[in-house]
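Only one protein chain is missing from this complex, and each of the others stays in its spot.
On to chain A.
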Amino acid sequence: MSNTLIIPEILRAVASHLDPPDLLACIQVCRLWHKILLLTLWHTIDDRKYAWPTILSLYDSEDSLGEQDESWLRYIFSKHGHLVRHLTITWKILIDITSDSDSSCNNVQVLSTYDVSDNITEEEEREERWHSNQTMGQAATKYRPGNPTAQTGRILSPLFEGMLTPLKANDRTPNQQRRDWETVQRFWMLIQRNSSLRSLRLDGGFNRLCTIKDPQFVYEILGSLLQLCELENNVVALDRQRLLDLLPGLQTYQTAFSE
């Protein structure tokens, strides 16, 4: 091999012009290229792109290939998660995986979330259909007006005690509501473990999973992000001045809430 392609900075400069599919080919070329370029490949993870939607929709499904089940996904994030710097999440299960104690996703600098309430796995879909078949039968016989009781799940940390309100929702199964309740907490725990975050986008879609009754824990968690300079917040109304006092390095703050 030419001397040139052995030099890490040059190989990386070449790789900076390549997309993940080509980077995937590159890391299979030889040990040296794998060593140098693995971090280029894992630098940016966007679950809307490449094979992520397929992989995530099949998560935990009987249809998923053996390698693409839950333990495989947790495994790859425990092995490579620490390389991720830019993370874009639109799937709830990715929140669950990246926030897991085994995951090594602690070095994220840019975290963006978009509506996570939409993407459901095939397994969840099946569960929903089964559930709605059941309840349809019930509704016909019992004529029950109004919403069913909202479900809560476990509280995963004292930080969240009393801070969240479950959301009543006809269109989600009780199981799903319990999971969603936990997903929201896991999301905030993911933020908490990534103390070098510079840019954060909080999507309003989380409010379709459960709502924040008391944003005290939000201030606490955001306040620990000493390198945060960009924040887009569409999840809960926050006091701008209080934020600026907590985060003197904050340069941009955008919010959907009127102040």
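Quick note on the criterion: a contact is a pair of C-beta atoms (placed from the backbone, for glycine too) under 8 Å apart; a residue touches a chain by one contact, two chains touch by 3 or more; residues count from 1.
The rule is simple: contacts and distances are computed from a predicted model.
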Name per UniProt, for the chain absent here [options: "Integrator complex subunit 3", "pantothenate kinase", "E3 ubiquitin ligase complex SCF subunit" or "Proteasome subunit beta type-11"]: "E3 ubiquitin ligase complex SCF subunit"
Which of A:Thr4, A:Asn133 or A:Gln241 contacts the chain that the document leaves out: A:Thr4
Residue of A:His86, A:Arg193 or A:Arg240 touching the missing chain in the full complex: A:His86
Where the missing chain touches chain A, by residue: 1-5, 7, 9-10, 12-31, 33-34, 40-41, 43-45, 50-52, 54-55, 67-68, 76, 79-80, 85-86
